[in-house]
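For this view, one protein chain was removed and the others were kept in their places.
When the chains are written out, they are named A and B in that same order, and each has its own residue count from 1.
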Amino acid sequence: MSKFQIDLTLNAGQAIVSLEGVMDEDMVLEKVQGLNEETLIFDFDKVTSINSCGIRDWITFISSKATDSKIVYRKCPKVIIEQLNMVKGFLPEGAQIESFYAPFFCESCENEEMVLLSPNHIKGRKAPTNLPCSQCKTEGIEFDALESQYFHFLPEA
Amino acid sequence: MANKILLIDDDPKICDLVGAFLKLGTKGIELITACDTSQGLFKLENDEFDLIIVDKNLPTRSGLDLIEQLRKSFKYNRIKIILLSGSLTSADVSFSVQNKVSDIIVKPFKYVQFMEKLKKHLDT
Partner (left out) sequence: MTILSTDELDLLFSPAFTLSEELKVQYFNPALSTLLQLPPRKIKEQKVKELFPLDERFWNDLKERTQEQGSAISEEIDFSIGSENYTFVFRLKKVDSLILCVSNDLSVEKSLHGKYREQLELLKKSHQQVVQADKVRALGELTAGISHEINNPLTVASGNNELLGFALETEDLNEQREILTQCHGNIDEALTRIQTIIAGMKGFLHQDSQGEDKKEYIELKSVIDNSLKLTQGTLDSASIKSVVNIPEGGHVVLGNQTRLEQIVINLIQNATDSMRDAGVLNPTLKIDLKRNPEKHQISLNISDNGPGVSTEVKDQIFENFFTTKEMGKGTGLGLSLCQKIAEDHQGSLRLIDKEGGAHFELCLPIIEVSSFASNDEIFSKLNDIHGKKILVVDNDVTILNLCQKFMESTSFIFIGSTGGEEALEVLNKYDVDAVITDLNMPGIDGSTFVKHLRQSYGPVPVFYLSDTSGMDQYKKDKEALNLSGMLVKPFKSSELVSLLEEAFKG
């Protein structure tokens, strides 16, 4: 089992690329270098970590694709959102975030969970306040990070 | 009638060996040796031979070249030639057929086979 894997599904006009594992200096993107479908959807759900080498290689790859295809990022885990906010070019111009994970904490039962959100859930970089805890069902689990930092990639207003 | 054989081989020890074999065997075979192509041609011009044995690997010019040259000439077109070679490749065989070489003797050779082949081609 290698540290990094790519699953590729091609449909009419679009490619769905599922990335799994560690994105670092050993990451090989050969499988997807030749993609030129109209829409490229990158599913980051199973990505566990990423370092500066992985970021660099990713940016080189994605910027070459962004000129010819529509780019969509799906199910971005926290480690990806953190890079997205910090590194220019990780999310290329014109690319869209379809969904992402955000950390929440339930004060009642102390449960920590990742909730899958999409950009339209976030207004003015504020997390939703009425979500129920998946464990104890209490409403209003708290967003467990700094909103201004975490939602930096979304519009201010 | 004594048979005369010309052996063209650059290794003097091989020439000695063939000489010793012939001495042991039937009487009446005279051996003349030459160490390369030009010496061989010289000896051919100045004598009559019943059979020529040509080693494939000669200095300066390959034994095969010499055989081709002999076959192209008018005088030596029909003279009996035996090729002495370290191996028996299909290239050697097809060359021999094309150039009407009577036989191929492969090194190292045993006394009995060597003498048999000589006798066979001298008698016919």
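Convention: a residue touches a chain if its C-beta (ideal position, glycine included) is under 8 Å from a C-beta of that chain, and two chains touch if they have at least 3 such contacts.
The shown structure was predicted, so the numbers you read here are calculated from the model rather than taken from an experiment.
Novice: Which one, A:Ser2, A:Gln33 or A:Ser52, makes contact with the chain that was left out?
Specialist: With A:Ser2, A:Gln33 or A:Ser52 as choices, the missing chain is touched by A:Ser52.
Novice: Given the contact definition stated above, which residue among A:Asp7, A:Glu25 or A:Asp68 touches the chain not shown here?
Specialist: A:Glu25
Novice: Among B:Ser38, B:Asn57 or B:Ser73, which residue is in touch with the absent chain?
Specialist: Counting the whole complex, the residue in contact with the absent chain is B:Asn57.
Novice: Can you list where subunit B touches the absent chain?
Specialist: 11, 13-14, 16-17, 20-21, 24, 57-62, 65, 86-87, 107-111
Novice: Going by the touch rule given at the top, which residues of subunit A touch the chain that is not shown?
Specialist: For subunit A, the residues touching the absent chain are 25, 48-49, 51-53, 78, 82, 86, 103, 105, 112, 144-146, 149.
Convention: only the chains that are shown with their structure count from here on.
Novice: What is the distance, in whole Å, between the centres of subunit A and subunit B, each centre taken as the mean of its C-alpha atoms?
Specialist: Centre-to-centre distance between subunit A and subunit B: 86 Å.
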